[in-house]
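Not every chain is included here, but those present sit where they belong.
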Amino acid sequence: MIKKYFHPELMGYDGTQLASLWAYRTFQIMGDSIVAFRGPCKVGLRTMVDLEDVLKGDTIYSPEMLHFIVEHFDMDLEKTVLRQRLFMTIIKEDLEEVYSSSLIRSGDDLYLIDKKLSVSIATRTPVSTMIHVGLNVQTEGTPVPTASLSQLGEKNPEAFARRVMEQYVAESTDIYLARCKVRGVN
Amino acid sequence: MIKKYFHPELMGYDGTQLASLWAYRTFQIMGDSIVAFRGPCKVGLRTMVDLEDVLKGDTIYSPEMLHFIVEHFDMDLEKTVLRQRLFMTIIKEDLEEVYSSSLIRSGDDLYLIDKKLSVSIATRTPVSTMIHVGLNVQTEGTPVPTASLSQLGEKNPEAFARRVMEQYVAESTDIYLARCKVRGVN
């Protein structure tokens, strides 16, 4: 069972949070987890894990994002990329269902027409795999055209965070059980 | 690279197609593949791999479905269930984008309000993992209330099948590359 936690205080994200056992060291949450919090986002080239961004010289900035940090104690990074896409889908489906927003998912990115709502990355630590997702709450000063949750109708990031974390935990359990109710074939 | 193929002739699906190397034995397609074809669907209790359906005594019937059979030569069934959910998402996103249809995804099922568009299962063979997805083309006589592709606006199942197979192959490649462009963290 994946543990979920919404941290009510503002906290900045600068890339150093994407490190093994961050949820345990910070919040004493042991095991697979998804944690959400709000705060500014500023990732420079030194802490960037996506080398595609490093090669382009792209950095990440947002005055305020809703952040999610996921840790799975499973070492298969491709599988965690699949989980990341599932989580982006859950975010998109929630916004569509609740606000009739029409988002475009392009891989692990979400767009409102041509404005970017999200940043996301998945990587591997010595003992786990991890995902970071950031959704803009405010958009002033972002280096590319961006959309925010409130432009999509979501004025309550905490409630939204709780819903999508709930759904991620439920669907992850459901996926495991889907694998436990079929017989093998020849 | 996953191979894709649309088989132009009608072919029934009765569950026996969910068997290792089916694409190779039937169409000489070797390696990971996604194959689509149209035809009736009738799966009885004996060939049902979902034991939840078997316990309920549910059988599957549709006068005509668009079928997809996917085979990955990767033995991790939970990972293939994640791929299955991704494929359902791709189907949903295509129908939304092209026809502005408003589908609900519930796990590996797609619904138009309360009418079921799809059946789907993922399982394991001695040498691979496999997915079957069936989308109703016609709905007469189905055991539960169902929706069809044409009710959603899609009158050309073949063109639709080619688009979603194309997208599945592209996104699968993209997922693999996403895992190849990040450095590890501590």
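Letters A and B mark the chains in the order given here, with residues in each chain numbered from 1 onward.
What we mean here is this: a residue touches a chain if its C-beta (ideal position, glycine included) is under 8 Å from a C-beta of that chain, and two chains touch if they have at least 3 such contacts.
Owing to the predicted nature of the structure, the values given are computational and were not obtained by experimental measurement.
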Assembly check, 2 identical chains modelled here, expected copies in whole complex 6
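Simple rule for what comes next: only the chains that are shown with their structure count from here on.
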Chain centres from averaged Cα atoms put chain A and chain B apart, in whole Å, by 27
Within the complex, chain A is touched by chain B residues 18-20, 49-52, 76-79, 81-83, 85-86, 89, 93, 96-97, 102, 104-105, 107-108, 121-126, 130, 171, 174-176, 178-179, 181-186
